[in-house]
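Presented below is the structure to which this report refers.
Every protein chain but one is kept in place in this view of the complex.
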Amino acid sequence: MAHYLVRSNGKEFDIVIEKSGDSFHAVVNGRKYFVQSASCGRSKSVMLIDGSSHEISIKTNGYDNSRLVTVGPVEVELEIDNFRLAQLKKAAGNGSGKAASKEIKAPMPGLILEVKVSSGEKVEPGQLILVIEAMKMENAVKSSAAAVVKNIAVSKGQSVEKGDLLIEFE
Amino acid sequence: MAHYLVRSNGKEFDIVIEKSGDSFHAVVNGRKYFVQSASCGRSKSVMLIDGSSHEISIKTNGYDNSRLVTVGPVEVELEIDNFRLAQLKKAAGNGSGKAASKEIKAPMPGLILEVKVSSGEKVEPGQLILVIEAMKMENAVKSSAAAVVKNIAVSKGQSVEKGDLLIEFE
Amino acid sequence: MSKPIKKILIANRGEIAVRIIRACKELSITSVAVFSSADRSACHVAMADEAYFIGGAPSPESYLDQNKIIETAKKCQSDAIHPGYGFLAENAGFARRCADEKIIFIGPRAETIELLGDKIQARQKAIEAGLPVIPGEEIDVADSDDALTKAKSIGFPVLIKAIAGGGGKGMRVVNSAEDFNESLIRASSEAKSAFGDGRVFLEKFLENPRHIELQILCDAHGNAVHLGERECSIQRRHQKLIEESPSPVMTPKLRLKMGEAALKIARASDYIGAGTVEFMVDQDMSFYFLEVNTRLQVEHPVTELVTAIDLVKEQIAIAENKKLSFSQDDITFSGHAIECRLSAEDPQQGFVPSTGTIQDYRIPSGPGVRIDSGVESGSEISVYYDPLFAKLIVWGKDRSEAISRMRRALEEFRISGLKTTIGFHRLVMENDNFISGDFSTNFIETEYPNFEFETAADKTIETAAIAAAIDKFKNESSINLQNGKSSRASVSNWSLYHRQRNMRKFTGSR
Partner (left out) sequence: MSKPIKKILIANRGEIAVRIIRACKELSITSVAVFSSADRSACHVAMADEAYFIGGAPSPESYLDQNKIIETAKKCQSDAIHPGYGFLAENAGFARRCADEKIIFIGPRAETIELLGDKIQARQKAIEAGLPVIPGEEIDVADSDDALTKAKSIGFPVLIKAIAGGGGKGMRVVNSAEDFNESLIRASSEAKSAFGDGRVFLEKFLENPRHIELQILCDAHGNAVHLGERECSIQRRHQKLIEESPSPVMTPKLRLKMGEAALKIARASDYIGAGTVEFMVDQDMSFYFLEVNTRLQVEHPVTELVTAIDLVKEQIAIAENKKLSFSQDDITFSGHAIECRLSAEDPQQGFVPSTGTIQDYRIPSGPGVRIDSGVESGSEISVYYDPLFAKLIVWGKDRSEAISRMRRALEEFRISGLKTTIGFHRLVMENDNFISGDFSTNFIETEYPNFEFETAADKTIETAAIAAAIDKFKNESSINLQNGKSSRASVSNWSLYHRQRNMRKFTGSR
């Protein structure tokens, strides 16, 4: 028997798994399911929950507790912890609530075509900040809020990878 | 540069491989080819021989020198050795020429339905020896030559795997 | 009055279960798979909306277990059961049990299955309906002397075939009186084990006949149509390997006559559902009634491709008591379709079954190609079930385009981990007699006696040799690098990294 806490997209699932012969009982937020699971190939399996069939594939992000679970054609990102560990983490109260974005990162890999702001400039919401060309399309990157530009990390003609820092705000 | 001897289906290929930039020169039984090879995924590659395109996949039988090479949709089994090693092997003259078959092995996995001979019995070429059921079909196993049955390794109702010993002759 | 079906239990596995599940999904009908212990992660289980375990790997413990299947259907509240082909598809007792349990059996009525499943009665019915039949009669297996006398009076070669069942099981051609007795015993024993009925029938064996069958659809309101023919002469041991529509020898006039004959026996047996009337056609184009298959055929897709009618959806509509939405005049035939049955068998070794785990499964696609497959990468082909793992069906504007498309599609197919008949089908698509359409049911044994097939071309072997050499060369270079066994005495970390990067480059990884 094992007790897990699974979180995804703001939802929490308290799950107890118990083996039952070739199969499993899963108690999910108090509701009991009969689960059969059979693997097929390396990372795929077929899972039946009270008879409902699902094709499952699970990818682990290396050492940590996050998983990319594919249910049929749908991908779900989630985090799974042993229940007690999750409770301890919560009690420790490691801060939630994301800080407002203080930077713009490259939304895609591409080439910086133009930078339309300069350091120290005050920008309005929706103002054009820069233009990235990717796959032959020009993409306008705009500010989401009023802010003051602190640092411009890229220049015209530069290639960037997805996630590269472009602009920092004060 | 490396020098190999490849054997398949009674044919021998004396092959010298030399790297040339991103590509290779292969001299095969004295004829020179320009070869480009690019891998795609784990076991697949695209190989161009003087521009002719081939989709290649290679499986190795563990430690030894035999390979299963798939060229497009065609499978080719072959053996590859370093040329000098192959020459040494040849000089040592490890016996070729297979001995006549002294046994019958299961040609497929299945269920022994009937054994039609007994130990010590003399059988004629084409005589029915036993019947195996596999995938709902009855398959007659017949003798390929005149022989005397020495040992019957299976009995009616027994399940056999492909390659299991069924009958030994004297 | 029509009654919509909401949930169908598919009492089958493999490609045909997948085919039926696809139809259910497109009709928004809930699909229910059943599975044996060998099929826990099979495609049909993964694809169905629901799936239930019904027993052990051997089919009598699962796919043939009527109790378990009925029980499962009731438990999950299925309105209907689709039996596919094989297993319980032509079991009148099962159809009757479904009726008793108020579950719709998607197939003809039990009485029809019973009547037509018995070759003697079916033959009698055909004679009454005015269909031509091949000379022959039932024989008593126990009285081998009398059986031999009857065989002699019909004249060798004769064909012994099981009265129950079909699909080549319990069937033997006997060319001379000496072989008669053993063949009779084998056929009867095979029939008994396959169908639980050892009775056999004896008939004149036609020389170089064609096997041509007519697809029929009959609703419960007296409407019956035929959907043209399928040419199924390319067979091995009475198992069809390649089917096509239209037949290369068909004429509109002959199709009309055979279609009428097919509908005559359908009407005479109050047929409801999809079915196939099989005929033998001899060299002067006379045709003889063979039998009626009271089920969906393996080869139904070729008809679907030339008529644009979805036979599984029509089966379901008929089971819902709907009227056919078209009449005979609405049915048109367009282009040419060919199906190759792809099996896990080794043609080089007399088509022995090949088992194992499928690796690197890649199906062809593009214009005019359809695959009905029951497997994927990671699927296991076991000894328990039919070795058919997929059907490759192509459509072309004419036979010539269909053949060249089939060739192209077979070349694109990739599967490893076991032996298959794909290479064999590629040979047939290059065979002059196949291409000219000049063949009979003896095609395989005439063209490929002793299963002596051409192996890989010399050029292909040379290519494989070069590939193996390049591969070994790359690996040896790579091992040398990894072990630091470079000819240079010392290599700095940076230059090692640099060389590995180069190597990655020339091997094409990016």
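For reference, chains read A, B and C in written order, and residue numbers begin at 1 within each chain.
Keep in mind that, in the parts below, a contact is a pair of C-beta atoms (placed from the backbone, for glycine too) under 8 Å apart; a residue touches a chain by one contact, two chains touch by 3 or more.
All values reported here derive from a predicted model rather than from experimental measurement.
By the touch rule given at the top, the unshown chain touches A, B, C in the complete complex. The residue from C:197, C:310 or C:476 that touches the chain not shown here is C:310.
Checked against the full complex, the candidates C:276, C:373, C:421 or C:463 give a single residue touching the omitted chain, namely C:373.
Listed for chain B, the residues touching the missing chain in the whole complex are 36, 38-42, 44-46, 48, 51-53, 55.
In the full complex, chain A touches the hidden chain at residues 2, 4, 6, 8-9, 11, 13, 15, 17, 19, 21-24, 26, 28, 33, 35, 37-40, 43-47, 49, 54, 56-59, 67, 69-76, 78, 80, 107-110, 113, 128, 131, 133-140, 162. Think of the hidden chain as still there; on chain C it touches residues 18-19, 22-23, 25-28, 38, 40-41, 47, 301, 304, 308, 310, 334-335, 362-363, 365-373, 376-377, 380, 382, 397, 401, 404-405, 407-408, 411-412, 508, 510.
The working rule: only the chains that are shown with their structure count from here on.
Chain A and chain C have Cα centroids separated by 46 Å. Centre-to-centre, using mean CA coordinates, chain B is 30 Å away from chain C.
One inter-chain figure worth recording: chain A and chain B are separated by 49 Å, centre to centre, where each centre is the mean of the chain's CA atoms.
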